[in-house]
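All remarks here apply to the structure that follows.
Missing here is one protein chain; the remaining ones are kept as they sit in the complex.
Note that the chains are named A, B and C in the order they appear, and that numbering of residues resets to 1 at the start of each chain.
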């Protein structure tokens, strides 16, 4: 239902805000980096990057596929297409212990249900844990990705219910209470370095580690962003505007999604 | 050089004392048992058992071969012949953690350089550790086999320098100080239940756990056994005599060793 | 030593009310046929253990088989919520469901400890999250050499582990290839092991990233073709993505769910009949 929403809600141009978000996220991925990818938007952005400017990105999925090269977007974290062209396939304990915990992951690419101003993530519950208003799926691989990846990229749509003043539950640690409070936890990773939304790009303040608006996507406004943020959103002095998607980026992305949709409508017993 | 010795030293019949020892040891292995096998004499006895009365014995070697079915005796613990017909091959951590430590091994089959009256084993040094008279190979997989196998069968030639009053070094625990002293260590395995030598068979006293002479091989005498034992060897009241090797046992064993010898003289660059 | 049997006999003989069960298969080779047989046999008060509960536990929870769930990610992959799981947690329907939740890394290492006959496993995680506040099975442990503090999780040793594999051979060995996830550790951590397979073959061929579980580590093997549907079996059939999407509306509504389960699972005698039954309906109604 968020899908319909965002699809309708175009930026008044020939691409949707979701497409802008995916393209912007894909650009954050440098070629050759080892990337631990969550399913959904992160996987979409990572594979767009691999199909455009970052062909040598080494994608790891928590199902144990190392160097996955899916030709369509996986609908689950363990789709056959992930193993098919992977450099290697290992067990789940191995992918978490020998790869993620071992510090072999440059970038962890995460989605979220809720984030706070310090990039802490909630994917567990909305409301009290014992009697939740909404029971979310839970932790999955996110806590250790947030802990051990050298840096973390977070992607989620900009909504007030998602960008909250206070999380119901801290499932994965970002910059904790801000400042150096994360470093006290002894994690090797540096934490989240960017949050990509359908309105713009947020980056942490070097001192306070509070996520502030660093760039707006074309057509989006500061007011929209503030309106869609549950905390008093600060705006960078030198506010950038994101380069709109190139022909190539849109073409590759739409082709990828079209092929994926064909598969989604595919297999039947 | 022990090889020559024992080969010459026949029991005045048509088989050697080493053959009698191997045959006697093989008979200790019931069909269908899961057996963790050390290289050398234990491997010889285990494969004789598999080729005669115990075809369903499941042999595990520490190199990670599960259900090994070598058609010649491996000269090293990781010979290709072990993997060739194995049901599965796993990593070394897996064979020790998921199989041995997990309590999946019924019988651990060990050789030794020295044993004491309680079946404790030394394969580390003769003389002081810091300045050893003889530096032996060391622990290998023996300490955990002795710890975690449900029961342990020990095989070694009966010599005064091997059956000692006191070990220079306890590499692998048998019945420790005797009595219930082993159980205080919290190991799941019951410890050594038999020591097979080229003279006879020793079994632990139910109370003291001291190994006593339970059977003599044909032609061997109590005096020989006592003479070859570094402690005051006790003799069971109902001293048995081992059944001599059958035609079949000798035929299969000699065939196995002949094929192995052919391989030993084999591969050259 | 594994015994060739039927899934009905295996579940009847090895699964008891009140048992802790681990049905594993990390999005690949999910043991759906076995889950349905447990529902058919109306097993109760089960502690269900699984990293990704998926549709099979959504169905078992909705049918009242479970009193407790030990898990790390409870969603409908690529679609959204597990509505029966949510209804149990949010509204205690059809009965209250006790939760013990971990991260994937925590669950994976708990199986590793169980398979290794160790009481606990150690990992870098949980610190700074709210998980230790709600999950009792997380505790600090200190390295005796460096003094560093890490997190420990207790071993998982289910009464019964159930997995689905591509093949068994005549001697009762089991071959799994492709994404093998946590199946090996789940099986080796359990007191009893049931394996459903696509088929029995004379002997295994080498396959990419294949593992073989020896017969001595398995108690019962039952042939269940397509037994992982709507999940997939590498080399046999693809994931039925449409079914995962169809499950969303079916499971949203209590009555519709109950009717669907009765029609396709309770009123069928085995997984073959189930597949025919949903095939007739196109699985979508």
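Basically, a residue touches a chain if its C-beta (ideal position, glycine included) is under 8 Å from a C-beta of that chain, and two chains touch if they have at least 3 such contacts.
The model shown is predicted, which means the values in this text are computed figures rather than measured ones.
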| item | value |
| --- | --- |
| Which of C:79, C:134 or C:150 contacts the chain that the document leaves out | C:150 |
| Which residue of B:52, B:171 or B:242 touches the chain not shown here | B:171 |
| Candidate in contact with the missing chain, chosen from B:79, B:106 or B:210 | B:79 |
| On chain B, residues whose C-beta touches the chain left out of the figure | 39-40, 62-65, 74-80, 82-83, 88-93, 96-97, 100-101, 124, 129, 131-135, 137-144, 147-148, 169-173, 176, 182, 185-188, 263-269 |
| For chain A, the residues touching the chain missing from this view | 32, 34, 58, 66-67, 87-88, 97-98, 101-104, 188 |
| Residues of chain C (touch criterion as defined above) contacting the omitted chain | 117-120, 122-124, 137, 139-141, 143-146, 148, 150, 152, 154, 205-210, 212 |
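Just so it is clear, only the chains that are shown with their structure count from here on.
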| item | value |
| --- | --- |
| Taking each chain's C-alpha mean as its centre, the one farthest from chain A | B |
| Whole-Å separation of chain centres (CA-atom averages), chain B against chain C | 42 |
| Rounded Å distance between chain A and chain C, as computed from the means of their C-alpha atoms | 28 |
| Residues of chain C touching at least two other chains | 184-185 |
| Shared-contact residues (touching 2 or more other chains) in chain A | none |
